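One structure coming up, written as structure tokens, with questions to follow.
Note that this complex is displayed minus one protein chain, with the remaining chains in position.
The first chain written gets the first letter, and so on, giving A and B; residue counts start at 1 in each chain.
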Amino acid sequence: MIAGTPFTLGSPETCLGVGLLAVLLADMVLARTHQQLTAWLAVLTAAVAMAIAWHTPVAGLPFGTPARTAAIAIIGLVLLANTRVGEQDHGAWSTNVLAIGLGASLTASAADFVTLWLGLELMSLPGYVLAGWRARDRRAAEAGMKYVLFGGVASALTLFGISHLYGLTGQLDFGLAAPAGPLSPTLVAALCLSTIGLGYKLTVVPFHFYAPDVYQGAPAIAVAAVSIAPKIAAMAAVVRLLTNLPFAGADLALAGLAIVSLGIACFTALVQHDARRILAFSGIGHAGALLLAAACLPGQALGATLHYLLAYGAANLGAFVCLWLLEPKNGSGALADLAGAWTRRPGITALLSLFLLSLAGLPPLAGFLAKWNVLAMALQRDAGVADRPWVTWGAVALLLSTPIAAWAYLQILRAAVLALPPPETTRESRRPDAGAMAVLAICAAATLGLGLWFDAASTLDAMAR
Amino acid sequence: MIGLLALTVLGPLLLAVLAWLLPGERLARHLCLLGALLTFGIGGHALLQCAAHPGAFVLQEQHPWSQAFGIGFAFGVDGIGAAMLLLSGLITAVATILAWHQQDRSRLWHALVLLLLAGMNGVFTALDLVLFYVCWEVVLLPMLLLIGIWGGEQRRYAAIKFFVYTLAGSVGMLFLIVALWANTEPAGQQIALDVTARTWLSLPADALQMTLPRGFDLRHLALQWHVWHQQTLLGVPLSTFGFWAVMLACLVKVPAVPLHTWLPHAHVQAPTAISVLLAGVLLKLGVYGLYRIAWPLFPVEAAAFAPTLGWIGVAGILWGALVALGQTDLKRLVAYSSVSHMGFCLLGLAAGTVAGATGGIVQAFTHGLSSALLFLLVGVLYDRAHHRRIDGFGGLARPMPKFAWLLLLAALAGAGLPGLAGFPGEFLVLTGAFTAGGRWPWLGLLATGSVVLSAAYLLWTQMRVAYGPLRHPEHQDFADCDARERLAAAPLVLLLLVIGIWPGPLVDVLRAPCELLLHHVQGARP
Partner (left out) sequence: MIAAALFLACCGLAIAGALGAALVRNLFHAALLLGLSLCGVAGLYLFLHAYYLACVQIVVYVGGILVLILFATLFSADVMGRLQRTPRWLLALGTVGAAVAGSTAWQLGSQVLAARPAPAAVRETPPGHDVGAIGDLLLGDWLLPFLAAGFLLTVALVGAVATVRRHQRTREVAHG
């Protein structure tokens, strides 16, 4: 019998769904002057959902519990950072961001392909709306359009693959779909097709084309909502697929994708002139590193993967919030428009530097330890681990890409810290409120803490087992 | 409980945070000076301890960091580390006094200098490879900002070039560190102890065997060199790979020809105080890495590569000197003279004799003093004339007699005049090369040629800048070195004279660890 992902009332999905509807209602009922309440209601929803997720294990996937909690936490932090922005309608913003959280939560806990696909779609649809948030901007419109088209194709191909999978095995459940013997080529093709949606969310190389344009066109805070939590959730799904459907050559395929992603991302990032584009390519490179960690599964790589996700999430969220606070009124992310950020807002620029250096992987920040863990897993030669030359080459690629990627991050630092302020220094940017500062403080603490706490990965590994 | 060596890292870190966050520019610079003097004091104390316990690691302390990987905050210095720690504190103090009147964003400046100091101290005192690497990388950021914010015209280009160049050099080391961990036995490795091992580990004479735990203690890693020799990584012996990774990281920092191209840019664009720090301490990180990591961990590869390294050293000595001869910019000249003088360190270590190895590290120490003094004096000139073209000066001895005396002293020390600190290092290195046998005397002979060259470019510069008729009448009004500049120069001058006249104690302290190191390298047979 086909069995879908179990549903229980006390799940974070329920909480997020009810909260989403409540926010919608509140948006309709409340007077204009009290609109901000909806934003706080959304933050509260995310906080409660996070608490529930922490205490509710994901059935059949211990890794899913912390991953799901982290994804919801990221969503909550994004909401917390943007509670006080008058020019947006809060209802739509909060609903869409919460929906991404709901989708992420579903994706991370999905045990069958239908739920997985619905979760991916739930993350994508609000993404389309948020990417086109700045309607007046031509570039944003183009980015939104690209996003919708690419996303639509990826989603259709995923669905196509899932239908083949069902046709071939009569099952939609991850675990049950695995036949006893070796996989037939058709089944492998179907599996590959059905994971395209995951690759798209992870921005792994053949599915990455949309990311730079979308990141450039959308407001930085919307990018933070669209990019980080879905990546965490998609990674949880990847882990579940790999543990339930182990097939020979998975490590080769993953390491190959990782090498290509790392290589293309670091070199392309070098020639960009927009901070958010650079971060988009950074995301592509980090997705490659994550796939490399996944290629080391099974083994102790669960903790390494989880640590990488947390480190990447904290630094990336912090960087996007900083960029959002620093960006000028027209929302441009161009490096030239960052000039003189240091003189205008030294504290936020210093934090931005911290996050970028963590992304670059400099010790003693979280990004360094994340890289360390992945390398340790890739090079490990304990008994029972077969020799995997591809994974070792992936580790070499990860290392070689490090200084080049650091160079790209330095372009942002150069613009924000080293460049002279333009003659008219009266350029306005957002005034950070308590919520945004709290988010930055949390991200900074996580970036330092996850870097200095060297045993984080093994602790997380015990949790994810 | 935090010991003295941990204090040299944590103290400056804490002071950096305070200097940045607390209001008041005056406070910041006093904190910076405090950090430098603290380091200097602890370095001096450690040096005395090392003199009492030759070859051993003194002031050891160990705090756990990672159970899973066996990493610890392990500190301890032998003579080499102690001398470098002393140098780091001294040069930072000089740089702080030089930048005493730093106006622009001075709290940030002093905080970054303190952060830099913490990183450098960490490298010199770490007994744990991971801690070493972390501190090695921590140095990059403050340097990037110090050059990039306060530097000259092309500061951003120079700063980013410095950063990417050195980062690219050191990522291989990260790979190596992880590979070392992946290739050690989780249960630990049993080894037989010889006299070197017993001295390094401060064990009694009757200890013959020991099980080394899996981890990153530098001494443990060094004693397991044969393990790295047997393992392979992608078909290459791990020790070969690791040796080259460390060499790349260190040779970029030294800098050895042909990896030196970041140095002239960084030096010319950096503000004076930072040039002083760069030449005085940062270049020594590379030499220190060779002595502490490359040679002990990979003795077989080191012995095999030594002749090539000797040639690299000589190439640096000659190339730096020849290029320095042709410079028209004072700072570039001093920068290339650094390339030349650091070549002696490489030659000394490569020669494989105790005299050579000791000379190499003595040279590193005294070059820190003399190059710092030279950069300081170039800065003095730049403050007044706002340019650094050699042909734009002349006859400055008349309006600035004290400056001319200092410049003469620095030039003579740099040229290796007996009686000044430049001499013992170069002399020991050349002795080491001449007594090493084989082709080494030829290398020594070539290196000796550069002594003539360095005398030529330094004294020629002295002549063109300080002597002769006053070329530019407006220079008549130049004020001589003021009290602050003299105060900054004083400790350098003092040490240059003292070590020049009485090098014995310093050489003795440095010789003991070098003897052990060479004993370890020569005892290693594949």
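Operating definition for what follows: a contact is a pair of C-beta atoms (placed from the backbone, for glycine too) under 8 Å apart; a residue touches a chain by one contact, two chains touch by 3 or more.
Predicted model, so just to flag it, every value in this text is computed and none were measured.
Participant: Tell me the shown chains the invisible chain touches, ordered by label.
Facilitator: Within the full complex, the chain left out of view touches A.
Participant: Of A:Leu30, A:Leu118 or A:Ala250, which residue touches the hidden chain?
Facilitator: A:Leu118
Participant: Out of A:Thr56, A:Thr95 or A:Thr195, which is the one that touches the chain we can't see?
Facilitator: Result: among the candidates, A:Thr95 touches the missing chain.
Participant: Hey, which subunit A residues sit against the chain that's not shown?
Facilitator: That gives, for subunit A, the contact residues 1-7, 13, 17, 20-21, 24, 89, 92, 95-96, 99, 102, 106, 112, 114-115, 118-119, 121-122, 125-126, 128-129, 132-133, 135-136.
Here is the rule we use: only the chains that are shown with their structure count from here on.
Participant: If you average the CA atoms of subunit A and of subunit B, how far apart do the two points sit, in angstrom?
Facilitator: Chain centroid spacing, subunit A to subunit B, equals 42 Å.
Participant: Sort out for me which residues of subunit A touch subunit B in the complex.
Facilitator: These residues of subunit A touch subunit B: 357, 362-364, 368, 371-372, 375-376, 379-382, 389, 392-393, 395-396, 399-400, 402-403, 406-407, 410, 413-414, 417-419, 454-455, 457-458.
Participant: For subunit B, which residues count as touching subunit A in their complex?
Facilitator: Subunit B reaches subunit A through residues 65-69, 71, 133-134, 137-138, 140-141, 144-145, 148-149, 155-156, 159-160, 163-164, 167-168, 171-172, 174-175, 178-179, 181-183, 186, 233-234.
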